[in-house]
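The complex is shown incomplete by one protein chain, all other protein chains being positioned as in the whole.
Chain nomenclature is as follows: A, B, C, D and E, assigned in order of appearance, with residue numbering initiated at 1 for each chain independently.
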Amino acid sequence: MSTTPPTHGHVALLTIVAESILEPRLERELRACGASGWTVTAARGEGSRNRRVGDLDGGNVRIESLVSNDTAAAVMQRLADDYFTHYAIVAWVADVAVHRSERYI
Amino acid sequence: MSTTPPTHGHVALLTIVAESILEPRLERELRACGASGWTVTAARGEGSRNRRVGDLDGGNVRIESLVSNDTAAAVMQRLADDYFTHYAIVAWVADVAVHRSERYI
Amino acid sequence: MSTTPPTHGHVALLTIVAESILEPRLERELRACGASGWTVTAARGEGSRNRRVGDLDGGNVRIESLVSNDTAAAVMQRLADDYFTHYAIVAWVADVAVHRSERYI
Amino acid sequence: MEILRLALDNLLSPPVLGFALGLVAVLVGGDLRLPDAVYQGLSMYLLLAIGIKGGVALRASSVGDVILPTIAAIGLGVLIPVLAYLILRRATPLSGLDRGAIAAHYGSTSLVTFTAALVFLEASSIAVEGFVTTLLAVMEIPGIVVGLLLAGRAADRSLSWGASLHEILVGKSILLLVGGLVLGVLTGASGYERVEPFFGALFVGILTLFLVELGTLAGRRLPDLKTAGIGLPIFAILFPILAGTMGVTAGSLAGLSVGGATILGVLSASASYIAAPAAVRLALPEANPGYYLTASLGITFPFNLVIGIPLYLEIAQVVGG
Amino acid sequence: MEILRLALDNLLSPPVLGFALGLVAVLVGGDLRLPDAVYQGLSMYLLLAIGIKGGVALRASSVGDVILPTIAAIGLGVLIPVLAYLILRRATPLSGLDRGAIAAHYGSTSLVTFTAALVFLEASSIAVEGFVTTLLAVMEIPGIVVGLLLAGRAADRSLSWGASLHEILVGKSILLLVGGLVLGVLTGASGYERVEPFFGALFVGILTLFLVELGTLAGRRLPDLKTAGIGLPIFAILFPILAGTMGVTAGSLAGLSVGGATILGVLSASASYIAAPAAVRLALPEANPGYYLTASLGITFPFNLVIGIPLYLEIAQVVGG
Partner (left out) sequence: MEILRLALDNLLSPPVLGFALGLVAVLVGGDLRLPDAVYQGLSMYLLLAIGIKGGVALRASSVGDVILPTIAAIGLGVLIPVLAYLILRRATPLSGLDRGAIAAHYGSTSLVTFTAALVFLEASSIAVEGFVTTLLAVMEIPGIVVGLLLAGRAADRSLSWGASLHEILVGKSILLLVGGLVLGVLTGASGYERVEPFFGALFVGILTLFLVELGTLAGRRLPDLKTAGIGLPIFAILFPILAGTMGVTAGSLAGLSVGGATILGVLSASASYIAAPAAVRLALPEANPGYYLTASLGITFPFNLVIGIPLYLEIAQVVGG
C-alpha cells in the first residue's frame, strides 16, 4: 500500500492553537512570513499552563495555513521568539499533499 | 525515535475547506467517490481570491474524511475539474494511522 | 524539495472525533494515558453507523492532542477496548513536527 | 363537547403549530434547525424560566400541601419504568437491555411537554398548584435510575454508575430547574415582576421557536420507525395513556386540583428526551437509540403534545370533578 | 413638507441608525458583527415573525382582494430582471453572465427592506393590507429564475438547475416565511395574542440589532466599489427608483391601498442579498460577487432604507391619492 496519495506536490500544513485574543497578531505574523491564506476555527482546550484569559472572550482559535516549508519554519521561529514563553499557544507542522503546490509556496 | 505510531494501518485524511454553500455538493462528491463518513466543522478564513459570498451565510466549512488513497485522489480530481477554478476552496491530503484501516477503504 | 520542515522534533498528533457526550470521559482517558493538553472543536458528521444521540446535545466533538507515540498507542488501545464497538467515534494519528518536542512527551 | 374544543384550541396553538412546521420541513427535504448555540441558549432559558416561575408560586404553598403529591410523584417515578419494562416484554421482541433503556425514558419526564401543558391549562383558564415544578424536578431522576437498573440486571453486568449519575445530577437541566426554583422562592413576586417581561411574557413565543426545532428532530427520527416493528409505536401511544391515567388518579388522591392532577398525569405520560438519552447512552452504549429516541421523541412527544394533554385534562375532570 | 418629515423620522428611527452604526464601525476599523449563530437565529426569528404576523392578517383578507396584486407581483418578478439585464448592457461593460447575476438579485426581494418599510408605515400610521407578506413570498423566486436564465443564455451553457432550485425552495427563508404564514392563518388573532410579546413587541428592537450586522456587511463591501466602475453604482441607485415606481403603479392599478402600493414598490425596488446570492453562487460560479453583492447590499439596500422607502410612499400618495 503506497502511503503517498497521487496528487501534485507537498507543502507544509502549519497549525497554531492560541488564545483568541492573539488572532489578529498571528495573522499579521503569518502574512509577514509569506502565507497567502489560512483557515480559522473556534476551539477550546486544556494545557499545562492555563494562563490565558480566553475564558472571558471566546476561548482559543485554531489557525491552519498551507505554506512552504520555509514559511512554516519562519513562523515557528517567530512564535518561539515572541509567543511561546508568555502566551497560551501551541503549534505544529505536518507534511501534506495538495493540488498545484505552487499556489501556496 | 520512530515516527510511525504503532497502530494498525495507514489511510488518507482528506481535508477540504470551502465556502459553506458548497457543503451539500461536496458531501455528494465524497460519497460518490467512495467515502463512508466525514466530519464537518465551521470555519472562516482568508485566501488569495476572496470571491465567496460566505460572509452572508456562515463562512466556510472544513470537511475532513478518512478515505483510501484512491478515493482521495478521485475527490481531488473532481475538485480540480469543477471547483478549484471558480469557488473559494482549498484541499489537502495527509497520511495518517488508524485502527482497522479496512473500515475506511 | 525536502518534505521535513526544519523544526525541532516529531511527536504524534492524535485526533478523536466522537459524540459530544463522551467528551469528559475521553479527556479522562487522555490524561490517564499521559497527554498533557488537548484542543477541542465542535463538529458534526456522518458515518457508517449513525447510532449517536448527539443530535440532541450538540453533535460531535473533535479532540486533538500532541502526544508521544506511546501515549497515542495507549489511547488508541483504550478506544479499541471500550469505545469503538458501541459509540460513534473515529480516531487517527499523524506524525507532526513541533518546537521543543520534550514538552509533549 | 368542551374537550374537543380544547383539543382543537391546543392543536391550533402556536407551539403545536411550530412543532408541525418543523416536522413538515423535514418531510419536504428542508431543515429548520436552529444553530446549536441558540438551541442550547433557548433550552437554558426555558429551564430557568420554568424554575423561577415555579419557585415564585411555590413560596405561596404550605409544606402540608406539597408532601403527598411529592410522594406520589416519586412512587410513579419508580413504578412507571417497571411497568414499561414488563409491558415491553409482552409487546415487543426487544432485548432486556433495550427495554430497560426505553423504561428509563418513560420513567423520566419531558420538560417541553410539561411546559406545553402549563401553557395549555393557562389558555384554558384552569388553575394549577404553584409547586408542580417541584414535581417535575423530583420525577426527572428516579425513573432513569430504575430503568438503568433493570437493563443492568438484564444484561447481567454492573453499570459504570458513578460517572453517569453524577453527570446527570450536576447536568444543566437539574441545576437550572432547581436553581431557578430556589431563585424564585427567594426573590418572590416583587423580584419576579422585574424579570417577568423576559422570563414570563416571552415564554410562549420562545417555546414556539423551540418546538420548530423539536419538530425537525422528531421528523428525522421517523425513518427509524420502519426498523422497530409495530409493537414499539403502539407502546409509544398506549403506554402514555396508561401512565397518564395513573398519574392523574394518583394526583387526585394526593389532593391535587384538576389542573395539578392533569400536570402529574402529563409528567407520568411524558418521556424524557434530554436527560434520559444522555444517561442511557453513557451507561448502556449497547442499547439502540433507534428504539428509545424514536419512541420518546418521534411518537410519544407529539402524541402527548396534540392529544395527550387535553385527554389527561378530561380524565382529571372526570376523576376529580 | 410631509414627505421630508417622514424621511427624517425614518432616518432617525432605531433600525436605520443601527445600520449606520454598523457601517461606521467598519469605517473606523472595528467590527460589530454578531456571532454567526446569533445572526442566523435572529434571521430565523425575523422570517418567522413576519410570516406569522402576515398570516394572522391574511386570514382577514378575501381571496378576491389578493388575486390581482399577486398576479401583479409575479409579473413584476419576471419583468424587472429582464429590464435590469437590458439596462445594464447600456450602462456597464459587464459580461452577460455578470448582468444576469445582477438581474437575479434585483428580480428577487429583500426581507429586511420589506420589514423596514412595514415598520416605517406603521410608525407613520399608514394602513397596509394584511396579505402583503404573501407578495413577498411570491416575489422571492421568479426573479432569480429569470436572471439565471438570462445569464445561462449569455454564457451559452445549460445551468445545473436541479440542485440549485431545490436548494432555494426548501431553503430556510421560504420555509420559514411560508410556514409562518400558514401558522398565522391557522392560529389566528387569539393564538397570536399569546406570542405577540415575542414575535410582535420585540420586532423593531431585534430588527435594529440585525441591521447593525447588515451595516457591517455593507461596509465591508464598499471597497469593492472602486473596481466596479461608475456605471454600477449609478444603476444601483436609479434602477430601484424605476422598479419602485413600476411596483407602486402596478399596485395601485391592482387595487392596493396607498400603504399596500408602497410595499409593492419596495418589493420591486429592493434587491435580494440572501436567497439570490446563494442561488447565483451555485449556478453561476463564474459571476463576480464583487459586482452583485456590492450593488445589492452595498448600495441599493442602504439607499432604499434611507431614501427609497419614503420616496415610494410619496409616489404612492401621488399615484393613488
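Following the convention adopted for this analysis, a residue touches a chain if its C-beta (ideal position, glycine included) is under 8 Å from a C-beta of that chain, and two chains touch if they have at least 3 such contacts.
Everything quoted here is computed from the prediction, not taken from an experiment.
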item	value
Chains in view that touch the one left out, judged over the entire complex	A, D, E
Which of D:Val82, D:Leu175, D:Leu222 or D:Val306 contacts the chain that the document leaves out	D:Leu175
Residue, one of E:Thr115, E:Ser173 or E:Thr208, that touches the chain absent here	E:Thr208
Of D:Ala84, D:Leu97 or D:Leu183, the one touching the omitted chain in the full complex	D:Leu183
Touching residue (missing chain; options E:Ser13, E:Thr92, E:Ser110 or E:Thr249)	E:Ser13
Contact set of subunit A toward the excluded chain (per top definition)	19, 21-22, 24-25, 42, 51-53, 55-59, 86-87
Hidden partner interface residues of subunit D, rising order	35-38, 40-41, 44-45, 48, 52, 166, 170-172, 175-176, 179-180, 182-183, 186-188, 191-192, 194-199, 201-202
Residues of subunit E in contact with the chain not shown	12-14, 17-18, 21, 24-25, 28-32, 34-38, 119, 123, 197, 201-202, 204-206, 208-209, 212
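Please note the rule applied: only the chains that are shown with their structure count from here on.
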item	value
Count of contact steps on the shortest path from subunit B to subunit D	2
Starting at subunit C, fewest touch steps before arriving at subunit E	2
Which of B-C and B-E has more C-beta contact pairs	B-C
Chain at maximum distance from subunit C, centres defined as averaged CA atoms	E
Degree value of the rotation bringing subunit D onto subunit E, based on Cα positions, nearest 5	120
Whole-Å separation of chain centres (CA-atom averages), subunit A against subunit E	41
Contacts with two or more other chains, residues of subunit C listed in rising order	41-42, 94-95
Interface hub residues of subunit D, defined as touching at least two other chains	36
All touching chain pairs, where touch follows the definition stated at the start	A-B, A-C, B-C, B-E, C-D, D-E
